[in-house]
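For reference, the structure is listed below as structure tokens.
Only a single protein chain was left out; the remaining protein chains are all shown in position.
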Amino acid sequence: MTTGFQRCGEFALALLLLLLCAAFRRTLEADPVTHMLVQLPALAWAGWLFAGVASVRRPRLEAAPTNAGGGAGLLIVFFGIVFWMLPRSIDGALTSPEIEAAKFLTVPFLVGAPLRLSWYRAHPILRGFLLSNALSMLGVLAWLYMAAPIRVCNSYLVEDQQRLGLAFLLVALSLAAIWGGRLFFKPDGGSAGDLLPDLKANGSTSYDT
Amino acid sequence: MSMTSTAAPSPQTGAVKVAMLISGAVFVLMMLVGVLMRAAQGDLLDLDPALFYQLMTAHGAGMVGTAGLSGAAIMWYFLGRHVALTRWVFHIFLALFLLGVVLILGAIFLGGFGAGWTFLFPLPAISGGAWDLGAAAAFLLGLVSIGVAFLLFYLEAGRAMISAYGGLGNALGWPLAFGGSTENAPPPTIIAAATVTVFNTLGIVVGAAVLVVSLINLYLPEFAVDALLAKNMIFFFGHVFINASIYMAVIAVYEVVPEYTGRPWKSSRIFALAWASTLLFVMAVYPHHLLQDLVMPGWMLIMGQVISYLSGIPLLAVTAFSLIVYLKGSDIRWDLAAGLLVLGVAGWSVGSVPAIMDGMISVNKVMHNTQWVPGHFHIYLLLGEVAMAFGFMAWLVRGDVAQSRFTTLDRLGIWVYIAGAGGFTLMFLISGALSVPRRWAVHMEDWLTQDRIATGFAVLAVLGALIFVLRFVGGLGRSSKA
Amino acid sequence: MRPFLAILAIALMGVTLIWQVTDGARAVTAEGARRLHAVERTPTMPSPYLTDMSGKTVRLQPDVGGVALVEFIYTACPTICRYAGDSFARLKGRLAAAGLAKGVRMFSVSFDPLRDDPMALSDYAETHGADGDIWKVGAPAVTDLRGLLSGYGVTVIADRFDGYEHNAAIHLIDERNRLVGIFDIDDIDGVVEAIRR
Partner (left out) sequence: MQATILVISLLGMIAVIAIFLRAISHGATASQSGTVSDNIEQKRSRLIWGLLVFGVIVTAGSLWNWPHDAEASSDSISVNVTGGQWFWEMDRETVPAGKPIIFNVLSKDVNHGMGVYTADGTLLFQAQGMPGYVNKVKYIFENTGTFKILCMEFCGLSHHDMNASFKVVANASGEK
């Protein structure tokens, strides 16, 4: 059960994340690795926390029949991620203030928030499928950035691009280790904020049918 | 005796029977393709090399895929005895599998794709004019579809086992293996299924990555792929996948043989340890496919040789040894199912001998990519996995146990199959020892005699297989009336 | 039913969005988009005055009825700009051989005007054989630089060796000062072909 105190804390943390991302915008965006793997995830996390707090106040958010099974929300997340994986969008955020502003709105509210509102409603198999795919696709991204014959972002150096590729690979390997490890040693992992499928409940109570 | 014939019926007998019917039919069909290839090599038949290599690709993809399908059906069936599985997952699995088959067949026979089932980078993209990129893409997409099918299958299997046993570690039998705790020890089926679920999920994740990379590279060749890395990923995926099919099929032995011997197959500590080491070995042994890639790090090649040998120990000292003990200590009532299941374990064990030999670097220098290689893997597929699958099929439709008989036709089928498959694989080994390279559409004059003898044996093996499949179809008719 | 409709609607919107922002799945990088837009939208380019290698002032634009080829460089560049200079030299030879040199002006424009004084520019011109007639090497005023680069869509970033990385390319400018094509710096055939048309 989330206490009011915890809720306040989460809300504050979300605000803090947004604030830090904005305040250290230049520093974070100077390097594609921190741009893609620190700033964007932090923004998404902020959205995740906001949605968590909001859904406590308005439980209907989390039970919206339109989002039964979490499919609609996860699809929004999917397109949000696809958009921000386009090198054009990343370049755009660096050169156009409008696109930069859009980033601060869409990553929290079209990636992080819908993920929080949909993830636990999704069938465990769908969640497992998405997680496994995330691993494969992070591997593919790693290769794409390391093997690209051209500079994909005009705003970043070629060597930064290759470093980003390597970073994607490391993220994929760490996520594989963390997710895999939990399946072995912490099967009851299903607490709030936990991305792991809620497996112990045998699915039946934790997700929509 | 409690765990045997009185077990609750598996929830999805119908779907499993459909999967086994498809498997049996494809096995026979692909064996016929094999006969054609051997006949063409023996110059008994005039096949255009382009067509030969298309048939070779179809034979490889078809056999590996169907070995996987039949293994998965066996695992699903018996896993359903122990944990609650979600029914629709198996239907989606079958549908995606068939979609993949359609794409692959289209790529091969409409698009002319013939790069071998291993789609070794960059051959799919560089065909020398034999097929276009669309065909290569359709083939790779077909494999992706089959990969997704298996991923969903294992996710559901994993979910069900984790929720029933509280964590994969427990389902793998690790408390039993490493702590000696017999409390709540999972049955052999669970330990085997959990092990396969772990390593094949990893294999599929790696396979998906290399497939997507290959697909992108087809259309954007400037995104270069490192040929050595691609080879490592492909052989990791391929090796793990084909091993998974055997390790899934052996579940039929654990579950069915006790019905005949009257002695339950129990999870002992050594059993759990064997599977724990198998988990490691299956994933670490794949460099034995790369022993002639001299740029590979030396330690990986040594690892390939050492683990290739070590892999034989759990098989011989645990599964085969236990089966032998059970056979010796009991008055088994033979029928087609029992005969084929025992044959499966025997064939698998026998096949491990030439496999381990080929896993030695110095042997590999003169045996790699000769017909020795198809020789050894045909032994433990044709006489191993496929025999187990046929055995499971026979068991599925054997009707009332008391009335189950070992008919003359059954005995004939088994002996024809053993003689055919045995002679056929022996010819491969002999040809390999005579330095005949594998995967050649046209053979030299000196090699024709062996090819022709092998073709004869292959026909016998197909006849045996045909008997098993027809018996199964007949049994389906009977059981639906009952 | 409702979730199904929602999924359908989101899928439609999402595909439309991605289709739109990639110009119909044709450009996923900013550079790809810039090249595509040059051909499709032919935007008008700024034409500031440059100080060329002999200290004279020239305007960055084609002669009346002619075309211009523009590339961006900095003379201290150890790698890509040398390569660009070589390819411009070869291009000049090809154009002369094809009898196309008459209506063409070539500009190597420095984006490092602080360091690239006429002396540096003339060194560069000499190294690569820029004649000062058809092919001029010049630098804009510092105040014009930003507008020039953003007009062309060229992004210049500092690398770690006191130099720069930028999206190097050959820009084709028509007689009305519109950008009509962007080519890789080694795509000499492509440039010649485009000018012929």
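First chain written, first letter: the chains are A, B and C, and each begins at residue 1.
In this text, contacts are C-beta pairs under 8 Å (C-beta built on N, C-alpha and C of every residue); 3 or more make two chains touch, one makes a residue touch a chain.
These numbers come from a predicted model, not from an experiment.
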Where the missing chain makes contact, among the chains that are shown: B
Contacting the left-out chain in the complete assembly, out of B:Leu310, B:Ala419 or B:Leu448: B:Leu310
Residue, one of B:Ala84, B:Leu99 or B:Leu123, that touches the chain absent here: B:Leu123
Contact residue for the chain not shown (choose from B:Leu133, B:Leu280 or B:Val363): B:Val363
Hidden partner chain, residues of chain B it touches: 49-50, 53, 114-116, 120, 122-123, 126-130, 226-228, 231, 270, 290, 292-295, 298, 301-302, 305-306, 309-310, 312-313, 316-318, 320-321, 323-325, 327-332, 342, 346, 349-350, 353-354, 357, 360-363, 365-370, 429-430, 432-435, 437, 439-444, 446
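Basically, only the chains that are shown with their structure count from here on.
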Of all other chains, the one whose Cα centre sits farthest from chain C: B
Centre-to-centre distance between chain B and chain A (centres being mean Cα positions), rounded to whole Å: 38
Between chain B and chain C, centroid-to-centroid distance (C-alpha), Å: 57
Whole-Å separation of chain centres (CA-atom averages), chain A against chain C: 37
For chain B, residues contacting two or more additional chains: none
Partner chain A, residues of chain B touching it in the complex: 84, 86, 89, 148, 151-152, 155-156, 158-159, 162-163, 166-169, 201, 204-206, 208-209, 212-213, 216, 222-226
Footprint of chain B on chain A - complex, ascending: 124-125, 128-129, 132-133, 135-137, 139-140, 143-144, 147-150, 176, 183-188, 197, 199-203
Chain A-facing residues of chain C, complex: 2-3, 6-7, 10-11, 13-14, 17-18, 21-22, 27-33, 155, 157, 159-160, 165-167
